[in-house]
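The complex appears here minus one protein chain, its other protein chains still in place.
Here the chain labels run A and B in written order, and each chain numbers its own residues starting at 1.
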Amino acid sequence: MNEHTQDRRTFLQWILRGGFAALAASILYPVFRFLIPPKTVEANVSQVKLPFTRADIEAEPHKFKLFKFGREMGIIFIAPNGELDALSATCTHLSCTVQYRPDWQIIWCACHNGKYDLNGKNISGPPPRPLEKFAVNIVNDAIIVSKDA
Amino acid sequence: MPEPAKSQNGSLAHKAYHWLDSRLQIRQLVDYMGHKVVPVHGHSIFYYFGGLTLFLFMVQVATGILLLMYYRPGADSAYESVRFIVSEVSFGWLIRSLHSWSANLMIFTVFLHMFTVYFTFAYRKPRELTWLTGMGLLGLAMAFGFSGYLLPWNSLAFFATRVGTGMAGTIPVVGDWLMIIMRNGEEVTGATIGRFFGLHVAILPALFTVVLSVHLLLIQRQGMSEPLEWRDKPPETKKYIKFFPQFLYRDLLVWLIALNVLALLAVIFPDGVGVLHWPLGEKADPFAAPPASIRPEWYFMFMFQALKFLPAHMWFITGELFGVLFFTIGGIIWTLVPFWDRTSLKGRRSKMVIWFGLLALVFMIVMSILGYVLD
Partner (left out) sequence: MKFVYMMLMAGLLVAATPAVVFSDNCLDCHQTFEDENGPSHLITKDVHYQNGLSCVSCHGGDSTMSDMDDVRKSSSFRGVPTYLQVPDFCARCHSNPDYMHDHNPRLPVDQLEKYKTSIHGKRLFEKHDTKVANCVSCHSVHEIGNAKLPYSSTYPLNLPFTCGKCHADSAHMAGYNIPTDQLAGYQVSVHGKALLEKEDLSAPACNDCHGNHGAAPPGINSLAAVCGMCHAIEAELYNASPHRAAFDELDLPMCVVCHSNHKILPPGDFMIGLTDPAVCGNCHSRDDGTKAPATIDSMKATLANLSQARDSARQILDDAETKGMMTTDEEFLMKEVDQSLIQTRTLIHRFDIDTLGPTAVQGIENARKVQTESAGLINQYYFRRKGLAVATLIITLLAIGLYIKIRRMGR
């Protein structure tokens, strides 16, 4: 076998070895990245652990906070009797975000003066349907909100 | 026994071989395998289909194990975990998409492999067991597909599973009992996910591994089937290539190309394309109205459509019973072909086998097409 063929053979070996190494790398890299867990806590839409405590809600001037619940928005507030309650925060009229009015003891929609009682029932103004009520549980200082069964 | 030759200048592979051989005496096995040959003829391309299926199965196992690192079964977590994988986990979309595509391609190659074996009469003696284990693998593969489909617990999966298990319920005598066992209850619920999950990641893999090992062992022992015409050909006219390394490299090339096709499909069509469509969509809602057209996966479509065509009553039995009998008996005839095909034992092509095969093939293709067109 002449030198020429020997060179071609080594070149081919080089390509094959290099190629397989590159292929292995391009497969193993995504696999390793995949195995490293991402930063965000997973959102479980039937239950959500809120990223703040009751103390944070009490620190708010109007005693309520908005939170993300899957694709929806929720509102959690401290009722006059001290209970922590949560409702859907999307007004049933034209989907504005509602707020808690401790002075009126209602949930209020500023867009068209819609009013709901603290159980979510629409009591005045345009809203045609009540707000969905969520269940609130406190586990070791963490607030867990889940859909009412 | 003579000492195995020490090889100081050998490559890593040679060193490893000597290390093992001096402990396990594998030289005989290696020599035996080195004698394996593959026939070369006009239909040699068929020999790749089994290996291709094996490759796709290995992709399934790998991607399946990776998905298992994040998937959580259960009505409250299945959908969310898949959504998490696809949107948050690095390359999660890629692993899921590869898993879906490879699953569909594998079923396709399984059918391709089966039909090419059938039409070349490769199932004939002495390979009856290979054919039977192969049919077992086909059933297991379709069970894999059916059980895996439900796991994302999305709208698509829920209704397809409801329809599929409902069809099982129409089997006479054992139908209801079977359906309840499959569904883990009267209806498709979160409990069904648990059962399908157990099937998909534990029971089916175990069974598949055992049956596949037997299947592969038989092939290694018996070698590749030769065309019928070669029975009476003089030995000098028959061409072969060695399995190691000639055929293996060719096999590897085919697998490489398949890998590339998979990658292309997974990146460009992550949610499938055309009738192969699996977007994550909405979470399953048992109380929602079913969408206008519920479809099973494409490899069940021919059965689904055929059953739709049957009238409520045929002579003295219900249409459903007729359908079940039709497919059961047809399947049994198909599976037992090595035993009723006497002609190929004599080295001649069996017209009956060919007709039956063509009939089945055309039936499946036409029913599948109709299933999509007549919506």
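Operating definition for what follows: contacts are C-beta pairs under 8 Å (C-beta built on N, C-alpha and C of every residue); 3 or more make two chains touch, one makes a residue touch a chain.
Since this is a predicted model, take the numbers as computed values, not measurements.
Undergrad: Among A:6, A:53 or A:97, which one touches the chain that has been omitted from the display?
TA: A:97
Undergrad: Using the definition of touch stated at the top, determine which of A:12, A:28, A:59 or A:142 touches the missing chain.
TA: Hidden-chain contact among the options goes to A:12.
Undergrad: Tell me which of A:53, A:113 or A:137 is the one touching the absent chain.
TA: Residue touching the chain left out of view: A:113.
Undergrad: Tell me, which residues in chain B touch the chain that this view leaves out?
TA: 83, 86-87, 93-94, 245-246, 249-250, 252-253, 256-257, 259-260, 263-264, 267-268, 270-271
Undergrad: Name, in rising order, the residues on chain A that touch the hidden chain in the full complex.
TA: Residues 9, 12, 15-16, 19-20, 22-23, 26, 68, 71, 73, 93, 96-97, 110-113, 125-128 of chain A touch the chain that is not shown.
One rule holds in what follows: only the chains that are shown with their structure count from here on.
Undergrad: Cα centroid separation between chain A and chain B, in whole Å?
TA: 39
Undergrad: Mind pulling up the chain B residues that touch chain A in the complex?
TA: Chain B residues touching chain A: 66, 69, 76-77, 80-81, 84, 88-92, 94-95, 283.
Undergrad: Using the touch rule from the top, collect the residues of chain A that touch chain B in their complex.
TA: Listed in rising order, the residues of chain A that touch chain B are 30-31, 33-38, 40, 42-47.
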